[in-house]
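All protein chains but one are shown at their positions in the complex.
Now for chain A:
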Amino acid sequence: MYRLLSANLYRLRIYKPFWINLFILVIIEALLTFMLVVQGEVPLDFTLFIVLLVIGIITSFFIGLFYGTEYSDGTIRNKVIAGHKRITIYSASLLIGIISISALYFVSLIVGVFIVLMFSKDGNYDLLHFLVSSIIGWLSCVSIASIFNMIGMLCSSKSKSSTTCILVSFMFLLIGLICYSLSLQGLNSSIFSEAVQFLFDANPFVQGIQISTVDYLTIYKLGFYCLYLILITNLVGMHIFNKKELK
């Protein structure tokens, strides 16, 4: 596992789209946070809102290509021929996805927090709430990485992988926004209302909308949904990848 992870890290280090994505995300976070800060007081948690809302979309552009290259260039075969087990290859791929999205998340978050602390006059922040929200926000990112990893490891071409990742991220975002809109309007049917709420809570692409404003219990609930999603996507992905013919 360590060998494959080293190989993946080396590739990520020299992968230009990753650094371009990092730059774009940092710029978005910095600009939006600064614009809000100059208009008035901004809660620290708001930096989370910005990052988590865009990170799924931004990451989908580069990560689908990153994973898909292994199939298009045939290099995934080198790992199998070299004697690595399928489960190790899948896990190393998942880890590099987590590392890359974590880097994007934390760097952007630090930039946003820095701007808020620098330019905001009021220093009264609920740091504990922010810390807990940050950790759960990170779990959202990990679950997004798990989804993209499953797509990348099962799609047999670069174009399919990147297109699917982008479409999935927009689809999840759209579903999440529809659920959010419906929940705001209020629904008559309690079953339907619960279903909408579940779809909204379990969707890692839109957890950023509520993560900064809800109570601790709800935050932990969101965290558990993330963990379930991580478990399910990886179990399904590993099972299918284990039997996949690598052409």
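We take it that a residue touches a chain if its C-beta (ideal position, glycine included) is under 8 Å from a C-beta of that chain, and two chains touch if they have at least 3 such contacts; residues count from 1.
Following the convention adopted for this analysis, contacts and distances are computed from a predicted model.
Novice: Looking at UniProt, which of "Protein FixA", "ABC-2 type transport system ATP-binding protein", "Ancillary SecYEG translocon subunit" or "Periplasmic chaperone PpiD" names the chain that isn't shown?
Specialist: Not shown, but named in UniProt as "ABC-2 type transport system ATP-binding protein".
Novice: Check each of A:33, A:47, A:69 or A:133 against the chain that is not shown and name the one that touches it.
Specialist: Counting the whole complex, the residue in contact with the absent chain is A:69.
Novice: Looking at the whole complex, which of A:7, A:132 or A:232 touches the chain that is not displayed?
Specialist: Residue touching the chain left out of view: A:7.
Novice: Across the whole complex, list the residues on chain A that are touched by the chain not included here.
Specialist: On the side of chain A, residues 2-4, 6-7, 10-11, 14, 69, 73-85, 243, 245-247 touch the unshown chain.
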